[in-house]
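Showing subunit A:
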Amino acid sequence: MTIFAVLIISCLGLSCMAFAKPKHWKVIPFLSQFRHPGKRVQELMQYLGAILLILAVYTCQLNWGWALGLCFYAGVLSIALFFVSLVISYFENTVKNKL
Partner candidate 1 sequence: MIWLHTWAGLVFCWLLYFMFVTGTLGYLDSELDSWMKPELSAAEEVSLETDLSAAVTYLQAHAADAERWFISPANHRDNPQLRVSWRYPRDSEKSNGRELINRDTGEELHHRETAGGQTLYRMHYRLHYLPSGWGFRLVGIFTLAMFIALLTGVVAHRKLFKDFFSFRPQKGKTAWLDMHNLSSIASLPFQLMITYSGLIFAISTWMPFVGVAAYDFDVKSLRADINEMRGRSSVKAAGESANLVGMDILSQNIEASINDGALVRFIEIKNPNDRNAKIFVNPHLSGPVQEQNKLQFDGRSGKLESSKEQSGALQTRNVFINLHEGLFAGPALRLLYILSGILGTLMVATGAIYYAQKRKRPTHALSKQQMLVNIVNGGTIIGLPISICIFMISNRLLAIELDQRADWEVHSMFLAWLASFVLAAFWVKDAMWKKLTLVLSIALFTVPIVNFFSTNRGLGQSSWQNDTLFVATDVVMLSMAAISLLLWAILSKKEQRQQSPIRSSNAHSAVA
Partner candidate 2 sequence: MKKLNAYFRSYNGQVLLRLIAAILIGYLASNAIGVVMAKSLDRWTSLHLSEASLYASLSAFFIYSVIILWAFSVRSQKKLWRQLSVLTFIFAVLAYVI
């Protein structure tokens, strides 16, 4: 079960980091109607993303210890990154098709 928690936390962290950028902000279904909130918020979201990713490492460490935990973390992070990127590109394409 922990592995799903780690997966979700990593996905959230990565999405935070991605959506901090105006380029990706534009594709979020609901929020995109608003303007990108600016540099301060962008930095804040990036920090939040980093904190979430560190939280994911910490969860792994608590559950499996360093050696095994880092293996889990590397694996989960790969999957999360792949998944988040695919989702973003899906949104990007639907946005473009609408225009």
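On how the list was made: all candidates are chains of the complex that A comes from, given by their letters.
Going forward, contacts are C-beta pairs under 8 Å (C-beta built on N, C-alpha and C of every residue); 3 or more make two chains touch, one makes a residue touch a chain; residues count from 1.
Since this is a predicted model, take the numbers as computed values, not measurements.
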Interface partner of subunit A in the complex, by touch - 1 or 2: 1
Candidate 1-touching residues of subunit A, taken from the complex the two chains share: 3, 18, 21, 23-24, 64-65, 67-68, 71-72, 74-79, 81-82, 84-86, 88-89, 92-93
